[in-house]
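Dropping the structure in here first, questions after.
Of the protein chains in this complex, one is absent; all others appear in place.
Entry: subunit A
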Amino acid sequence: MAEVHIIGQILKAVDFVEPHLYCKWILQSGNAWRLVQGEAQGQTPVSSHRLETCADFSQPLDVHLSAAAVQGWPRLLVEVYAVNVLEQSWPVGYGFVHVPTQPGSHRLEINTWKVAPAGWWNCIKERFGGGGAALSKTDLLYSGVDRYKLQTRSSGKVIVDLNLVFRKFEEYGVEFN
């Protein structure tokens, strides 16, 4: 089987309105992919920056996957959460990106969005009391023809550095171009 080593870090989250952020991440792939070693999901600590609108995470990633097919190429899903002084947290950014198909070093910028509050009351509640709408099912992130009915707002970006090592793909006739 072919193998993929994903080594890198979730560097930081930028351009978010909320000051205190943490990030949950999940590495998703198809059924023909197996996790050999490492953690396929995790969570960063809460981070904030005193001077800039960013939160540095530096969360290391070290995942070893084995693939039995090229279908279901892995993608990295990030969920950025904000935390207030009452230790309440709510999602302020969803985003995901495909793992690049070229080995080597990559810097990815994941544009995120959040669910738009439905109605003025939710807007006031989100602005002053904290908290916001969250997706009950994460499959809404990437499925559905009628997805345009999901109303969102643009949020910040998550910067991810990845170093990729591919192994034995050429033996199975896989070419990356």
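By our rule, a contact is a pair of C-beta atoms (placed from the backbone, for glycine too) under 8 Å apart; a residue touches a chain by one contact, two chains touch by 3 or more; residues count from 1.
The definition used in the following text is that contacts and distances are computed from a predicted model.
Q: There's a gap in the complex where one chain should be. From "Actin-related protein 2/3 complex subunit 5", "Elongin-C", "Meckel syndrome type 1 protein homolog" or "UV-damaged DNA-binding protein rad7", what does UniProt name that chain?
A: The record names the chain that does not appear here as "Meckel syndrome type 1 protein homolog".
Q: With respect to the chain omitted from the figure, which of A:I26, A:V46 or A:A116 is a touching residue?
A: Of the candidates A:I26, A:V46 or A:A116, A:A116 is in touch with the missing chain.
Q: Can you work out which residue in A:I7, A:I26 or A:A69 touches the chain that's missing from view?
A: A:A69
Q: Across the whole complex, list the residues on subunit A that are touched by the chain not included here.
A: Output for subunit A: 1-3, 30, 32, 34-37, 64, 66-73, 75, 94-98, 100-102, 110-113, 116, 142-143, 145-155, 170-177.
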